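Note that one protein chain is taken out, while the other chains of the complex remain in position.
Up next, chain A:
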Amino acid sequence: MNSALPLLEVSGLTMRFGGLVAVDGVGLTARTGDITALIGPNGAGKTTIFNCLTGFYKPTSGRLLLRHPSRGEVELQRLPGFQVARHGVVRTFQNIRLFPRMTVLENLMVAQHVGLMAKSGFSIAGLLGLSGWRSAEKGAIDKARLWLDRLELTRVADEEAGNLSYGMQRRVEIARAMATDPLLLCLDEPAAGLNPRETAALGELLLSIREQFGIGILLIEHDMSLVMRISDQVHVVEYGRKIAEGTPDQVRNDERVIKAYLGEPEEEEMPAEVAQDLNIGEARP
């Protein structure tokens, strides 16, 4: 459902830390049913954009407009941090943040907290074991089971999440985010630390989530082959500003993008001091 109006519309997003302008007037859009990638060199401000988007930072200025199917237009920057996830914008973290001493299944149950809390009658119905609560709990377990199966985690469902391998922890984090039924799944470098086989599997997974659930995916990623293969739209940022956007092909051939990633062509010669330090040139007299 690639409707005319995008799911998320960011305009003029600026984030200042004291004198440092980490993000400067960035605008971007993400559509339902699209995989939108956000790329840029290290320190370009990608994660800061994510933090603003998902309620961890209050942006200095700018507008983060979410078109919620039932709640209408919501300005995310006006919500308290934890409310952003309740509106369907859910993220994962660059350095994985699971609940390490809880089991994988429990991690997925915590993800469904908001709905379950209401169903447990703020614990009263839950304490009494009323049937309404019991069926809600069963539904939550079924949903957790679905995502465990989907991400091949059923075998380790009762293991403590902190004891799993890195690749598995990444999958648990994605499963946990998906268990919240998001509208927009924001993934911060999901392929970091994965081997090529796992990265390829991740790509397939994201494509299949998009196909099957029709949600929007927003992706920060350094693995260019992955980005180019699965993205529908790519936004490129450098030094807090957006320098390009378009399809992977457009971006790949954009001069400014090439410059940002490879640097400007300069004179080939190495400065004398550097050469000396590296002991390449003649030995010191």
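Convention: a residue touches a chain if its C-beta (ideal position, glycine included) is under 8 Å from a C-beta of that chain, and two chains touch if they have at least 3 such contacts; residues count from 1.
Here, contacts and distances are computed from a predicted model.
Peer 1: One chain of this complex is missing from the view, so tell me which of "Beta-ketoacyl synthase, N-terminal domain", "NAD(P)H-dependent oxidoreductase subunit E", "TIGR02186 family protein" or "High-affinity branched-chain amino acid ABC transporter permease LivM" is its UniProt name.
Peer 2: Result for the unshown chain: "High-affinity branched-chain amino acid ABC transporter permease LivM".
Peer 1: For the chain that's not shown, point to the residue among A:Val21, A:Leu116 or A:Ile258 touching it.
Peer 2: A:Leu116
Peer 1: Using the document's definition of touch, tell me which of A:Arg176, A:Arg210 or A:His235 contacts the absent chain.
Peer 2: Touching the chain that is not displayed is residue A:Arg176.
Peer 1: In the complete assembly, which of A:Arg63, A:Arg86 or A:His222 touches the absent chain?
Peer 2: A:Arg86
Peer 1: Write down which of A:Glu9, A:Asp24 or A:Glu106 is the residue touching the left-out chain.
Peer 2: Of the listed residues, the one touching the omitted chain is A:Glu106.
Peer 1: Among A:Arg16, A:Arg67 or A:Arg145, single out the residue that touches the unshown chain.
Peer 2: The single option touching the absent chain is A:Arg145.
Peer 1: What is the set of chain A residues that contact the non-displayed chain in the whole complex?
Peer 2: So the residues of chain A touching the unseen chain are 54-56, 81-86, 90-91, 93, 97-103, 105-106, 109-114, 116-117, 120, 122-123, 126-127, 141, 145, 148, 154, 157-158, 160, 176-177, 180.
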